[in-house]
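Every protein chain except one is present and positioned as in the full complex.
As written, the chain order gives the labels A, B and C, with residue 1 at the start of each chain.
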Amino acid sequence: MAERYSSFDRRGWRWFAQRVTAAFLIVVLAFHFMLLHFVNHAYEITLAGTTARMSQVGYFTTMVLFLVTATFHGVNGVYNALVNQGLDGTQKKAVAAVLVAASVLLVVQGIRVALAMNGMDVSF
Amino acid sequence: MSQSYERGLVEDFGRWREFSAGMWAWIFHKFTGWVLIGYLFTHIAVLSTAISGASMYNQTLGGLEALLLVRILEVGLLAVAVFHILNGIRLLFVDLGVGLDAQDKSFYASLVITGAIAIASVPTFLTGAF
Amino acid sequence: MSTQIPQQETESETEPEAESTEGTAQDRRLERKRAAEAERQQRSEAAASEDEDRITLKVFRYDPEVEAKQEPRFDDFQIPFEQGMTVLDALMYARDHYDSSLTFRHSCRQAVCGSDALFINGSQRLGCQTQVADLDTPVRVEPLPHQEVEKDLVVDMEHFYDQMHAVEPYFQGDTPDDEEQRQSRENREKIKMSTRCIWCGACQSSCNIAAGDNQYLGPAAINKAYRFAMDEREEEDLKKHRMDILEQEHGVWRCQTQFSCTDVCPKDIPLTEHIQEMKREAVKDNLKFW
């Protein structure tokens, strides 16, 4: 049986984080859908409108948090699904690396977009 | 269980007719989860047009929204998201050890509510598409 | 036996002469046995026309050693139905009357030994606990999925036993000398269901995660660990030790609450509930550090 080396080695945190992010996402995802499809119709969306919403600090942080939690939640879910199918050893490590890289890219790009929507010039 | 023995029809998904509620819930949740994360990546990609300026952004979004297919896909996405949320709530309850005896009923309820919401949302999603 | 692949039958009729001259004793025996098989099949069919109240049993057949059975197939048996007949009874009837090589594990005939977990009409059940009258016919009987088939309905249980043993399934607390330990009624009630497991392996076979991930402890083993972790007669530090085993990557976290295990358990053990409780225990443990 695997020995426990430190409290960080505990495997439960990802499981727990998946639930916590899920709880958060329920609210935000529902809100997001309502706002962009029912309150403001998607076909009416323009950057101007988006910028208007994004310039509110509360909305902006919510969206960034939404992005981060959704990324974690989604990617972690995918990773779990793969481990459940018996992924192991180097393969598992490789998959983990790819997924982490993809998440980082997604989050970075997402934040750039968010900043752009906030009127900032991010085309560096 | 080192290897599952190749038994043709005996293999897992050839058995879908015999799956019970919990199993379907698992499959649907997985499926919707993958769709959502897939969508998240696409979504950010599309929104990235904002970086190249307003006209690009408006054109892309407007162009996409003008397509009937995209509208239909959006209804699908809503259904997927709603199911994932509802079943997610179901799973959270399961995790808390609440209502395990009703796990099959809550799954069916998720399905029905998802269906209802999806249908109810069709008018909203299709406005202006024609 | 009517679903036998026709080729085999022709083989058994035409070839014995040719082969028996040079074949080994075993080959010759096989030949003759194949011929006898055809005869039995006739008998079975003849019997079938006599009586109306019959059910058809479709049984998975495979034997790596016997040529005619190396290619997995299903055999049909016509069984005279009787009130109260279980799938195990039907299998025994088929074996004793039509084909003595039909192989399956069984012993107690009363759902306590856990030998005859089978895949019956698409779900894991004990043959002895399943009334034929409750099933759609033909009744299809297969070995447990996700386990290596040894022969006919017999699967390799080694991996299941290994997983059970991996959770240190034994009481290891210190005990007072010659006096009984006390245990509250509530505590005994709490572990009661978990102690009913008969090691049949049905749950493990029904779980898709266990099918994909060999290292996953599986519902039965986690339930076993639950039985000890929750028993107040073992000390706290032992519970910690047990949690360490369950908290590994391939421990409780792999469970995706599919509920199949709970659905099939012949002893009605609320497996998913127990697994979920262990997950919460584990998280509670870890959160203490924050």
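We take it that a contact is a pair of C-beta atoms (placed from the backbone, for glycine too) under 8 Å apart; a residue touches a chain by one contact, two chains touch by 3 or more.
Going forward, contacts and distances are computed from a predicted model.
Chemist: For the chain that's not shown, choose its UniProt protein name out of "succinate dehydrogenase", "pyruvate synthase", "Carbohydrate ABC transporter membrane protein 2, CUT1 family" or "rRNA biogenesis protein Nop56/Nop58".
Modeler: This omitted chain is identified in its UniProt record as "succinate dehydrogenase".
Chemist: For the unseen chain, which displayed partners does it touch in the full complex?
Modeler: Result: the unshown chain touches C.
Chemist: Out of C:K58, C:R196, C:H241 or C:R280, which is the one that touches the chain we can't see?
Modeler: C:R196
Chemist: Contacts of subunit C with the missing chain: which residues?
Modeler: Subunit C touches the missing chain through residues 25-26, 29-30, 32-33, 36, 63-66, 82-86, 89, 95-97, 99-101, 103-115, 128-131, 133-134, 150-152, 154, 157, 161, 165, 168-173, 175, 178-185, 188, 191-192, 195-196, 198-199, 228, 231, 233-234.
Methods note: only the chains that are shown with their structure count from here on.
Chemist: Counting C-beta pairs in contact, which chain pair has more, A-B or A-C?
Modeler: A-B
Chemist: Taking the mean of the C-alpha atoms as each chain's centre, how many Å separate subunit B from subunit C?
Modeler: So the centroids are 35 Å from each other.
Chemist: Measure off the straight-line distance from the CA centroid of subunit A to the CA centroid of subunit B, and report it in whole Å.
Modeler: From the centre of subunit A to the centre of subunit B is 17 Å.
Chemist: Need the CA-centroid distance for the pair subunit A / subunit C, whole Å please.
Modeler: Computed value for the inter-centroid distance: 42 Å.
Chemist: Could you check subunit C for residues that touch two or more other chains and list them?
Modeler: Residues 214, 256, 279 of subunit C each touch two or more of the other chains.
Chemist: Please set out, as single numbers or ranges, the residues of subunit A touching at least two other chains.
Modeler: none
Chemist: Which of the residues in subunit A come into contact with subunit C in the complex?
Modeler: Against subunit C, the touching part of subunit A is residues 1-2, 4, 7, 10-16, 80, 83-86, 88.
Chemist: Report the residues of subunit C in contact with subunit B in the complex, numbered from low to high.
Modeler: Listed in rising order, the residues of subunit C that touch subunit B are 60, 72, 119, 121-123, 142, 145-149, 159-160, 204, 208, 210-211, 214, 256-260, 262-263, 270, 272-273, 276-277, 279-280.
Chemist: Flag every residue of subunit B that touches subunit C in the complex, lowest number first.
Modeler: 1-5, 7-8, 10-12, 15, 17-18, 20-23, 25-26, 91, 94-97, 100, 103-104
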